[in-house]
Each structure stands twice: as structure tokens, then as C-alpha cells.
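Now for chain A:
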Amino acid sequence: MQLELGNILVKDVQWGSRSEIRKGVVYVNRQELLDTLKDDRLARIDIDIVRPGDAVRICPVKDVLEPRVKVEGKGQVFPGFFGNAEMVGSGKTNVLKGMTVLTVGKIVGFQEGIIDMSGSGAEYTPFSRTINLVLLCDQADGLPQHEHEEAVRMAGLKATRYISQLAANVTPDESVTFATKPLAQQMAEFSGLPKVAYVYMLQTQGLMHDTYLYGLDVKKILPTFLYPTEVMDGAVISGNCVSACDKNTTYHHMNNPVIADLLARHGQDLNFIGVVATNENVTLLDKERSSNFTAKLVESLGVEGVIISEEGFGNPDADLIMNCRKIEALGIKTILITDEYAGRDGASQSLADGNPLANAVVSGGNANAVIELPPMPKVIGYIDAVEIIAGGFDGALKKDGSITVEIQAITGATNELGFNRMGALEF
Partner candidate 1 sequence: MVKELEEVVDVPVVHVCTVVPISLTVGANRIDPAVAIPYPLGNPQLNRSEELALRRGIVEKALQALSTDVTEQTVFQ
Partner candidate 2 sequence: MASIRVVHYLNQFFGQIGGEEKADIVPFSKEGPVGPGTALVQALDGDMEIVGTVICGDTYFNENLEAATEKVIALIAGFRPDLLIAGPAFNAGRYGMACGAVCTAVQERLKIPVVTGMYEENPGADMYKKQIYIVKTGNSAAQMRKAIPALARLAGKLARGEVMGSPAEEGYLARGIRRNVFHEQRGSARAVAMLLKKLQGEPFDTEYPMPVFDRVTPRPAIKDLSKAKIALVTSGGIVPKGNPDRIESSSASKFGRYDLSGINDLDENTFETAHGGYDPVYANQDADRVLPVDVMRQLEKEGVIGRLHNIYYATVGNGTSVANAKKYAHAIGEELKQEKVDGIILTST
């Protein structure tokens, strides 16, 4: 499967009388976008544009998405939500690089997700370096949380799709092509290079902890095979909105760095066979079954090594270790990517599970590390949640507007796809 990504480098996003892209600037007709998003379940949608360096705090962030549109090849971006779940990942896709669509909504009281566009907090989140079109969504009275989550998720998808369509006829500034072949052919390629796969664990515990694959709730799948390029076309959508630091936003999925970095060495140092998507369930039997199928699938791919990435923390640590243990038992080498909850002093045990076979671990950092965020003149969303959000604590919000939080509250801070340079080491 071969996919060409055409990057259109976004210089700015501005309001305009007409939605269009001119010379790298994305102009948005605000009213037209609002009309597109109309949904009885949402009492109010407010849209704002924020840029790197702005003195702005956004909270609580639900999801971040990247506008991408198919210009050649089958299917549509975000398959299963749009269209008939046709297979994606081949042809050509245009990407609006440097901007995001970002949804904000308070779905439960203790929900997290801070993005600071400047100041000390900015360096912990990748979204302080993008121009963000922010949708603040308030629910209609009495709307149950399930529907509220879905309404905000759909608003994000629809807005992203609306913006992305402006890019359909724009000539990209640069383009990169990615390709992997069907299993038998790919196995035959690059003789002498080690064959590797990627085990892609997706959070699927239930409300606020969901992920979708081609529109399907991932808790209902058995581990399955994906071509790396399918993910680039939005095959995986986030429905997560707790634990800001280590949930994978839809943006993270579309720009999965493990896939990108494996492809970067593909044919040079390794032979990237493909992706095994799996879930993180609530019952132990489901965990056993999924890890058994993951190990079997990895074995049947004939690879010598895998990278396994976790999403979230707590009981998913058990899935991570099960996957590791069962794959290592087959003689296949594993590398794990996780993050840590080692306490504010960094002295506690980091994970809720462990095994000596997990001897090669990359850490996304200690989520309990405390940071002080300076006051921000402008806040989009509901900052009072900061005292209750995961990672926040009593007295976190000071009179001058500065806040003391664990970095867990910052969107993407300890990402377990390895999106960031930060990590924890023993001192």
C-alpha cells in the first residue's frame, strides 16, 4: 500500500468572508463553519484562533485533529465516520501542516487537558507550536455524558473535514511517499534486514476511554493487522478524554511517530512489516484473549522484533506487560513505550505491573512531576476545573491565575507513542 502525503505549510489561519486557502493562509468563514457544526445536543459552539506565543490557556481540551483530505485513491479521511468504511491508506492525501482543530468541552467535572500557548507549560505540549482552531462546545441541558462526548467528538471531526476540504485543490509545498507491500511481498524484500512490526495498543475501557478504528469501537475488535499508511488517513480516532498527558489525540494517531520512525529506517536498517492494532479492556479474560491474539498475530507475521506502545496508565500496564511477556516467550524481541507515575518526588514504583522480560523500555516521563504555570490573560474554556482535573490539586489555582499542576494535566506531555523528547531517567 502506497500513500503520498502532500504537506501544505500553513502560514496562518484567519477569519474571512469566504473559506479558502490563499498563499498558505487558511481563511475561514466563521458562520459557515458554525452552520456545518449545528447539533441540537450542543447549546453553544464558540470558535477561536490561537497561535504559538499567544498568552492563552486552553482547558479542558478534549481532542486535537489535523486537517487531511484525500485527493487520490479510495475512501475518505476518518473512514467509518465519513463514507462506507472503505479501506484508506493508498493514493494521495493533502495535509494542512502546522494547524490543528482543537475541541474543548467539559464532559465530566474532573476532566483534564491544559494547553498553554506560551510560558513554561508550552514546552510540554506539541500543540503550543501549532496554530489551533479552537471549538469550545457547551452541551444542551441534561445531555447525558455519552452523548455529550459523542457530540463534541463529531464536532471535531466535522470541523476538521470542513477545513480539510479547502486543501483538496491546493498544490502541496512538499510531499513524501510511504509504502509497504502485502505480507508475502514485504517479507521477501530487503533480505538481511531484521523484520519488525508495531503493536499499537489503544485505550478501550469505556466512556471517556474509547478509541475507534474505521468507526468501530476498538474494545469490540480482536487484534488486527493494519498497513502503516491507513493510520495516516485517520483510520484511528480518539474518544478519550481523561488523563491528558498520555492519551493519544487523533492528531497523535494521524502523525504516529513510531510508524514514522520505523518507516524512516524501512529498507535502511529494518524491514517494517506492518501494524498490529490491539485494545486495553476491563476484564482480565479480555486482556488475556487480546494479548494471546496479539502474540499470535505477531508470530504469524514472522517478525524478529516489535515496538509496543501503551495508552493511558493503571490497568493498561497489565496489558502492556502481558503483550511483552507473551511476545518475548515466542523469542521475538520487544521494546515498550510507556510513561510513569512515580509520585511527585519520583521515588515510588512507576508502573502497576512489571516483569523481568520487559528489559527494554522507553519512558515518556513521570506524569506526577509538578510544574507551575504562569497566569494567562486569556483563558478559553473552564479553568476552575484545574483544581479537580487529574493532576491538579487543592489550591492549585492561585488568585493571580497561576496554577500548580502535575504535568499529567497537560495535553500530550508524556505521550506514549514517543511523540516528545521528554523522558524520565533514574537519578
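Keep in mind how these were chosen: all candidates are chains of the complex that A comes from, given by their letters.
Here is the rule we go by: a residue touches a chain if its C-beta (ideal position, glycine included) is under 8 Å from a C-beta of that chain, and two chains touch if they have at least 3 such contacts; residues count from 1.
Given the structure is predicted, the values throughout are model-derived calculations rather than measurements.
Trainee: Which single candidate from 1 or 2 touches chain A in this complex?
Mentor: By the stated definition of touch, the match is candidate 2.
Trainee: Can you name the residues of chain A that touch candidate 2 in the complex?
Mentor: My answer: residues 194, 196, 257-258, 260-262, 264-265, 269-270, 304-307, 333, 335, 337-338, 340, 342, 345-347, 349-351, 354-356, 358-366, 369, 407, 415-427.
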